[in-house]
Structure formats: C-alpha cells, structure tokens
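This report concerns only the one structure given below.
Moving on, here comes subunit A:
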Amino acid sequence: MANITIDGKQVTVKDGITIIEAIDQVKTELPRYCYHPGLSIAGNCRICQVEVEKMPRTVIACNTRVAEGMVIHTQSAKAKESQQVVLEFLLANHPLDCPVCDQAGECKLQDYYMDYGLYDSKFNEQKVKKTKKAVSIGPTIMLDQERCILCSRCVRFGDEITKTHDFGIFNRGDHAELNIYPGQELNNKYSGNVADICPVGALTDKDFRFKMRVWYLGSQESVCPGCSRGCNIKVEYEKSRPYHLKNERVMRLKPRENMDVNKWWMCDEGRYAYKSIDQNRIQKLISKENGVSSEISWQKALEKIAGLLKNAKPSSWAVLASPQYTNEELHLKKKLFKDQLKWTHIAFYAPGQEGSEDNFLIKKDKNPNSAGAAQILNLNGAADMTPVIEKAKRGELEGLIIFGHDLEKIYGAETLKLIRQKVKTIIYEGTNNNPTSAVADMVLPGVSYAEKEGTFTNFEGRVQRIRKAVEPIPGTLPTWDFLLNLSGLLGLSYKALRPEHIFEDLAKDNQAFQDLNYKKIGHQGMVWNKK
Partner candidate 1 sequence: MLFDFIIKAILAAFFLGGVLNLAGLLTWVERKQSAVMQDRIGANRARIEFKSWFLAPINWVLAPLNALGLFHSLADAAKMFLKEDFMPKGADKFLHTAAPVISVVFALLAFSAIPFGNVLYLKNHAINLQIADINAGILFVFAMMSLGVYGVILAGFASNSNYAYLGGMRAASQMLSYEITMGISIMGIVLHYGTMNLQDIVRHQSTHWGFMVQPLAFLLFMTAALAETKRVPFDLPEGESEVIGYFVEYSGMKFGMFFLTDLVETVLVACLVTTFFFGGWQVPFLAPDGFHMPWGAFYLVPSKLIAVLGILSFMFKVAFFNWLFMAIRWTLPRFRYDQLMHLGWKILFPLSLLNTLITSIIVVLRK
Partner candidate 2 sequence: MATKLMKRQELSFWDRTYLPSIGLGLWITSRHFFYNLMIHALHTVGLFKHIRGSVTYQYPEEQRPLSKRLRSRHRLTKREDGAPRCVACMMCETVCPARCINIVAKENPDPNIEKMPASFDLDLGMCVFCGFCVEVCPEDAIRMDTHILDIAAYSREGMKLDMQKLLNPTTSPSDPNRN
C-alpha cells in the first residue's frame, strides 16, 4: 500500500497502480483521451498532465505509477498550463466541424477546451488536411480522419478486445492519420464500441448519424434484452423534440459500465435492436367476434377474458409464458395460472431459437430472462412448449394464451394454421405485430422493455433492473398491469401498485430471490441466492 496525497487529500492506494487510477478512485477530474480503463496504456495523448512534487517536470498520470509519499497536484498552475498546452497541440489540426459533427455535445475536445483550454488561437499555419472525410468504413461506423486526435483507443480496442486488428495509424508526424487496413472493412460483432470510446467525432455511429443532436437526448439506465448476458445499457430517447423524427422515441442504446457483466462494452446485435420499440408495434386492442375484428377497451377485454377463464377447464387451456418478460410478470403468471387457476399446461421455452455465441459477451440464448423464468415458474423440466403445441395440434385444447411468442417462427406456418383450426380461442399478448398476433382472437397490446419497470435475471442469476425510459404508447398496457387487473377479476386478491411491490412478493415467495429488493439491486444488479 502506498500513501499519497492528491490535491491535498491523503489517500492510501494499492501499490503499483498508476496515478490516474488513484485519481479516479478519489473521483477527481482529470482530462484524458488515450487512457481507457479497459485498454492498455498508450500514453500518447499527453493531456493527463499532473504535477508531482520533487519531480522537475509535469508527468502524465496514466503512465506513472504511484510511489510512497507522492504529492500530486492536478489543478496547480503548472499542471493546468501543461494540460492547456497539450490541448492546444491536439487541436492544431482539428477542424472547426462542430456544427456538423454528431459528437458535438458529448465531445471531450469541446468539454476540455471549456474546462482547461480557453486560449486564443496562436496559429498562422494552415491546418494539415487529411485524406478521408465522412467515409464509411463498415456497416456501422463512419470515419473522419480530420477530427482524429490519434489517441489510438480504437486501434487498441481492435487489438486487445476483439482481436480483429482493424485500425492502424499510418504516416508520420503531422501527416499521421488513422485508417483501417487497406482492402478491409470494420465488420465485427463489437464494432459499435469504437464510436463510444472515440473521444472526438472521428468515429461516429452510422445508425445515429444526423438523427438528433445529443443534447436533446434523455438517458435511462436499463438492461439489454438481446441475450441472456444482460449487458447494462443506457436507453437514450428524445425528450423534448417529438417533431424531429415522428413516432421514433428511442434514438440509440449505449453500454453502461458494469464490471461484473459487460465491463464497458456491448455487441452490435444488441446495440441496434432498439428499433422494435418504435416500429411495427401493436397499438390497438383487437377482438375478433364471428370473424369481425373490432377495437374494444381494456375494461371490456379484461371482463371478456375473465369470463372465458372462469369457465375454462384447467386441463383444456394452456398458457405459453415467455422468458422475454420480467421476473415480476412471470411471477404474476405463476400466481394466476398455476396457483389460482391450477392450469397444467404451462410452458415458456421455445426450442430451436438459439443464436450464435462467443466467449466474450454474446450468449446463444437470446432471451434476457430464461433463468428467471425457469426459477419462478418452477416447471421441473417441463418448460418446453412442444408438448403443449402437440396437444393443440391434436385439438385437445380449447384455449391458448400466448405471451409474445411467434409460433410461425418457431414451428412453421403449417403448425400455426393447424392450431388456429383446432383451438377455439387464442389470446395473444405482445408488443409487435407478427403472424401469430394476426390470427389471434384477441390481441392485447403490451409495452416494450423501455416503457416499463421490472427486473431480468441473466444467465448467471444476476437480477438487474430495467427502467421506464419513455411513456407507453397510448392504448398499451404493461403486462404486469394487465395481469394484476385480470387476477383481480378472477378473485385473486393481490395488492400491488407497482412492479416493486410484485417483486417484494416474489422475494417472499421464491427462495432464489429472498432478501432482494429494488434498492439492493440498485444500478449494477445483484446475484440471487440460489446455490
């Protein structure tokens, strides 16, 4: 352990860490471009200058290790001047592109110029023009060499994280420029991250390009529903300019730091999967009666479903729950269908839906809450939907409640057609239109993960919260709300107002969730108690 002083504050830190790590531990502001905690240390941007007493010159904090008795100043006149001079050099060839640059507003050059720069321009020289401006270098990323300050974060990301070695810095001195290797394109499963780590606007996201200025965005913490990894994300949505992009509310997803799950990264598959929140949504509650479909109110629909379920024989109805739903919703399904109505045909696992997997973040199970569903519904190995489907095909089922599953995608159009013929009543609850919702007798519009509160349990049993970023589309109802209302009509006196209350009940009910609550789960999630 080393005792050091940072800006007059005495701290004890681990031996062998760098000054910038120590500074981050005491949460002091220090500018940095090339330094990233997830990447190796390059020390080439030189902006993180600090003054260390008894050293003749200022040193860079990212590549100097702490030593016993070190006295470090980050805000002294000497340190500030060094930072300012470095910034001036970094900006020497940087174009005045801010009006057209998507990074503006979250650009570290802008931020640090306002914090540390504020010098008058001394340059008479022409800026050195780089060759590539606004060039697409892959399916997700645009490159602008002029804006690059050669921090080499993206180079190291390709070398160390994805091992794809996409980027390199070519030429020397003033003419050094960032580029991908000739004849290649940036096309890997984590390419979107380079836009996140680029401190300036050199690498920008094609998908977000010119969609909206970043200062119009609101941000809400959430969890990616793309696979069972449960990467921590930020849902960034428009908060004040609804006319910008009509009917598009969620603008982009950004990874959120969680050292136990995804560190600083997320995959492209999850990053660009947000479009289903605003596209192809089920917005109307449709009920088909004698072949005529009409829009009805939630109240009427609930009464109708309650009437059907009250008279249903427990063995002649089936419910297909889904691991796409939150723990709270699955708990309500269990309470209602398994405990109250004593139905025997309950399943959630859709076979044959695994996707690709790698040994970094992507899991082959593309459901965010498979572990939670298995634990909560507790089906003892009978989670697979196939037996239920077989029964339905044989015409042994009277009614089928489907949550979110598209049967055509899983079992094929023929099966869906057969089921439609054999099963009298099909109730579909979900967020997006699909072939199954098209044939259902009753379609209940649900809300997406960005519009509701809840928790997901990832593959290792980490319970993590999703939060409401945008208001539900008018006419839609969160599944937990719908299930609560339905339970009330079916005589299950269940007192809850918010998903938080349902989770409290779940914690009492289920061993794995014992002692957990929303406060404990917090921002970074918590692993459940299952041994």
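In picking the candidates, the idea was that all candidates are chains of the complex that A comes from, given by their letters.
Here, a residue touches a chain if its C-beta (ideal position, glycine included) is under 8 Å from a C-beta of that chain, and two chains touch if they have at least 3 such contacts; residues count from 1.
Keep in mind that this is a model prediction, so the values were computed, not measured.
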Touching partner of subunit A in this complex, picked from 1 or 2: 2
Subunit A - residues contacting candidate 2, complex: 97-100, 104, 133-135, 209-211, 213, 215-216, 241, 243-245
